[in-house]
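Take this structure, written in structure tokens, and hold onto it; I'll ask about it next.
Heads up, one of the protein chains got dropped from this complex, but the rest are sitting where they should.
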Amino acid sequence: MYADSGFRSPARIALAIFGLFWIAVMIAPIVVIVASSFNPRHIVFPPEGFTLEWYKRAFAADNFVRAFFLSIQIGVVAAAVSAGVALCAAMAIVRYPFRGKGVVTQLLMSPLLIPTVVIGLAIYQAAITIGIGRSFLALTIGHIIITLPFPLRTIMANLQNTDPSLEEAAIMLGEHPVRAFFKITFPQVRMGVAGGALLSFIVSWNNYPLSIFLSTPEFAPLPVEIFFYLQWQFEPLIAAVSTITILFSILLIFAVERMIGLSAFTK
Amino acid sequence: MYADSGFRSPARIALAIFGLFWIAVMIAPIVVIVASSFNPRHIVFPPEGFTLEWYKRAFAADNFVRAFFLSIQIGVVAAAVSAGVALCAAMAIVRYPFRGKGVVTQLLMSPLLIPTVVIGLAIYQAAITIGIGRSFLALTIGHIIITLPFPLRTIMANLQNTDPSLEEAAIMLGEHPVRAFFKITFPQVRMGVAGGALLSFIVSWNNYPLSIFLSTPEFAPLPVEIFFYLQWQFEPLIAAVSTITILFSILLIFAVERMIGLSAFTK
Amino acid sequence: MSDSFVSVRNLEKRYGAVRVLKGVSLDIKRNQFVSLLGHSGCGKTTTLRIVLGFLKADSGSIHIDGQDMTHVSPRHRGIGMVFQSYALWPHMSVFENVAFGLRVRKVPEAEIATRVTSAIERLHLGGLAQRTPRELSGGQQQRVALARALVINPPLLLLDEPLSNLDRQLREDMRLELKHLQRSIAQTTIYVTHDQDEALSLSDRIVVMNLGQIEQQGSPHEIYFEPRTEFVARFIGKATFLDVTLDGAGADGAARLRTADGMEVHVSKLRRRDAVAHGGRALLAVRPEEVALASPGEAGAMRARIVEFLFLGNVYRYQLLLDNGSDVFLDSRTPLDGGEFAHVRFDGGCLVPKAAQ
Partner (left out) sequence: MSDSFVSVRNLEKRYGAVRVLKGVSLDIKRNQFVSLLGHSGCGKTTTLRIVLGFLKADSGSIHIDGQDMTHVSPRHRGIGMVFQSYALWPHMSVFENVAFGLRVRKVPEAEIATRVTSAIERLHLGGLAQRTPRELSGGQQQRVALARALVINPPLLLLDEPLSNLDRQLREDMRLELKHLQRSIAQTTIYVTHDQDEALSLSDRIVVMNLGQIEQQGSPHEIYFEPRTEFVARFIGKATFLDVTLDGAGADGAARLRTADGMEVHVSKLRRRDAVAHGGRALLAVRPEEVALASPGEAGAMRARIVEFLFLGNVYRYQLLLDNGSDVFLDSRTPLDGGEFAHVRFDGGCLVPKAAQ
């Protein structure tokens, strides 16, 4: 609550030093990979020169460009659907009582806790069983399942901060409950919906272990493409692609920050 | 706040039906994979028979058993260290003002938002640069970085619910601030620390894209082992291993639930 | 019952094993202002939500203006509601907030403009129509909530602790203004509050609730001066309490009482003497303003030791100790002059049956 606590102690200084050290540990890998992407020949650090060659090649590489747009396509669909589903689920969980609420909430959140490799295998098996196999549909359903916890969390947080009597006031004035929801409650949580959708997109965009089960070589999202490429070649091209990916993520993080404040995500 | 809202509408019924459908979509993959693991010959659904053979083989497979214990070992170290780091970071973020608090918080949370494949590649490069290469140390540091957001979140939530004046009261009675923290504040957040450590363990246990960069064939955590196995063979053995993994995750989820309530994680 | 505009019959509500409403019945006449008064948890909010229709009672019925509303959905009950949090919509202007109920009713745009403007004027919000709720002070938000509820001319107005979020000065001003508004529009109103001052000053009738039951209903004057239960006597205002038996009574209202330990107590004007049979035990409640200083020899004068006093601005409140160890509270406009002891007499008082322990 208050800005300065009015006393300094050796413990606080030690904490600060350790904090700076840890920040260095976290930043170092990113610095290394970004620096490597400007390296003329190999992925090494410190770089032996400076070139933008690999970025040119990255933008010219058909497979990466195709994977990039496929990733965006899947991400957009997954984000839209999972934000919609999450909105319904959040309303039910926060506002209405029903049996097994705890279990349902845990189930919807469980993709955060079960190994994605296992989820991928399971969805792959289920998809084969119902005959959709490795397809855009299966891939998208898989992405929706694993991205759902994120908009669910942001929207639930928004709803919990929204006074239920706002909607009740509209109902008491004669409005139909469904219209009251769209006129009154939805505008209060729309930032949570938008931010949650954006987070869904990011998670989908980043996902690799799930996609690997549900995609084919002609049909691979970016992280899968990066990974397969790495199995054959190990040149700064991949550092350039990674740097672009990181940049893209940072832009998205700023978008989330502007929209809902990162706190909705970090809390 | 109140149990029944006193009115029913077709919209609510539609919501309920859709909810049940979505739950089915989420449960189906797990049902398929678990059922497959009891299948005598192939991974197919519905199963063609019932056998526990694959479980016997799973427990006899040296590579899986070794990978299982390696995963636990890494998970325990990552959990302990990241809970400790998170406790310091959470205290600094929640209680003390410092320049760039927002940036530091975002940095600590960023592993949730950057593709793990990219993080893995970056850490691998950085590890090679400083000469620790693919090693237990590099693997563990990587796991600590990606697990850190989870205890940070639970501990921050706990701290935000802990009245700072509890600690101030001890200081006003003459206690040293560091001892006041351990005697007064730590007991208030210890469930968040324990729960956060458990979540770290789960995340580490589930991680695959990071481990793949930092491990070697003799030295691979369970998800990596599962994935490599799948590249060569595709028999119910892998369904049995997956089932065991899911069971293990569920047990851990219950432990978290008991300790901190899943809400600390889902909110 | 034919003259009751709102009739609530035998409401019962349980949450699991807890009976939160134990048969609450309530009749409200047309144009009456009725307060539901009680501590938090007494059941007043549950009653309110059942009347609104957001909560279903386990049994019991609600009629408004002769119509059975028990199973009618909240949107069709036509009740004007002011929530404790005001529940203004932050994404709409003051005008749009107030106009909402009229738009739902498909009132023509021109009429909406007139009616909203006049509601806004009546609540002294002129010039604020285009502001958003966040740009208003607490008191102004409160008025917007009132205007929004009143503009649809609801047959019944329901107010849930409308003043509890305001600070003290503003709360006192708004109390006066509410009373004034109430007098000018003569609106049938249910007012839910935990604040006895609000209930006393605004209501035609107060319903005191406790533990899911109605303890007493009556005019503010009755509730204050003639409490029927120990709970009401202790909840409303400050009082001196003595455990007594009725000893004798004169025709002029004077009475002689005896405390459990044998001390004789005179009360010049004893109210609710019939609350207890002659010789029966009861509680004597005396308001601080009914305790007067007496001369030592005077009839009914009791010696008391001065223990403590509080300066409250308009009055000094003294805590005194009778010889038998009972506390007596006395309000005086001037400080008592020095000395350890004073003599007091009871100019009034009220008998209340003792609550079962």
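Lettered A, B and C in written order, each chain numbered from 1.
The working rule: contacts are C-beta pairs under 8 Å (C-beta built on N, C-alpha and C of every residue); 3 or more make two chains touch, one makes a residue touch a chain.
These numbers were taken from a predicted model, which means no experiment stands behind them.
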| item | value |
| --- | --- |
| Residue of C:Asp167, C:Asp252 or C:Asp274 in touch with the missing chain, whole complex considered | C:Asp167 |
| Sole contact to the chain not displayed, among C:Asn97, C:Gln196, C:Asn210 or C:Ser268 | C:Gln196 |
| Positions on chain C contacted by the hidden chain, ascending | 39, 167-169, 172, 175-176, 179-180, 183, 195-197, 200-202, 220-221, 224, 234-238, 287-289, 307-308, 310-315, 317, 319, 331, 333 |
| Hidden partner chain, residues of chain B it touches | 163, 165-166, 168-177, 184, 187-188 |
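Assume only the chains that are shown with their structure count from here on.
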| item | value |
| --- | --- |
| Chain pair bearing the highest count of C-beta contacts | A-B |
| Relative to chain A, chain with the most remote C-alpha centre | C |
| Cα-centroid distance, chain A relative to chain C, in whole angstrom | 54 |
| Chain B and chain C: spacing of chain centres that average the CA atoms, whole Å | 54 |
| Chain A-chain B separation of Cα centroids, rounded to whole Å | 16 |
| In chain A, residues with contacts to at least two other chains | 177 |
| Residues within chain C bordering two or more other chains | 54, 74 |
